[in-house]
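Sending over a structure as structure tokens; questions will come in a sec.
Just one protein chain is left out here, and the rest sit where they should.
What follows is chain A.
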């Protein structure tokens, strides 16, 4: 566009910003009403006492003192961290390898993808219920096959139950993340591999020297989704173990539900919710730093 044309349309454009703004109003209203106000509201509620039904009273820092002194909090934080770290460590290598394989083998993909992505479609409740039945020590798959190794009290032993949670989480989400990696691998220029092949690089060398470094931003995207997403594993754990046995799998989100709706203490539950928000924000910031670029913002500059 020539300079003349630009200057000629400039005044018109100024008007357009105002005339289009109304289009964002419905989205803004909904988002404010059920997103922003609750976000502020949860902080306010953490300084009150409320049983979920009756009146709300101001309670100062009672709930905070109560929760911060409770040994249940460090435990819930630790369990949340373990779920996050272990599910990341299991899912990431598996998803990268599967994604790389799927990106390069179209024929297999056509066959595999029919069943491959079904876990993506199932609700966490359905998955948890199916695994609960499958792992039942008396009526489950192991008992039916009469393989002693499989006949364990999978959800009754703290360590086994924790392992089951990690396994089921991976079962549910690896298909999704391998899909992300598949997209990333397909964007790597083919010429890089051709050059490496001419230099005599083997498959393993090419994977570590080309594929992995080129996937850097995909790894960050996928890891952010995994890590921040792991804070919100509520339905799966709630249905599968209900936080048990004891409190072995009681993550923060579950702790909040138990305090709020089972013990009718919305004040302390709101404290946990505020902690959840803070943990999520810190994680998002750290991961963004690691990435070295702010993907969403750099894209907006071009708007």
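By our rule, a contact is a pair of C-beta atoms (placed from the backbone, for glycine too) under 8 Å apart; a residue touches a chain by one contact, two chains touch by 3 or more; residues count from 1.
Rule of thumb we're sticking to: contacts and distances are computed from a predicted model.
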{"item": "Options \"Peptide/nickel transport system ATP-binding protein\", \"Altronate hydrolase\", \"Carbohydrate ABC transporter permease\" or \"RNA polymerase sigma factor\": UniProt name of the undisplayed chain", "value": "\"Carbohydrate ABC transporter permease\""}
{"item": "Contacting the left-out chain in the complete assembly, out of A:61, A:85, A:133 or A:263", "value": "A:133"}
{"item": "Residue among A:77, A:160 or A:225 that touches the chain left out of view", "value": "A:225"}
{"item": "Residue of A:83, A:151, A:179 or A:248 touching the missing chain in the full complex", "value": "A:179"}
{"item": "Touching the absent chain when the full complex is considered, from A:59, A:94 or A:160", "value": "A:94"}
{"item": "Footprint left on chain A by the chain that the document does not show", "value": "13-14, 16-21, 23-24, 26-28, 30-31, 33-39, 41-42, 45, 52, 56, 94, 97-98, 100-106, 108, 112-119, 121-126, 129-134, 136, 139, 141, 144-145, 171, 174-176, 179-180, 182-190, 193-194, 197, 203, 206, 211, 215, 217-218, 220-221, 224-225, 227-229, 231-232, 234-235, 238-239, 253, 256, 260-261, 266, 269-270, 273-274, 276-277, 280-281, 284, 287-288, 291, 294-297, 299-300, 302-303"}
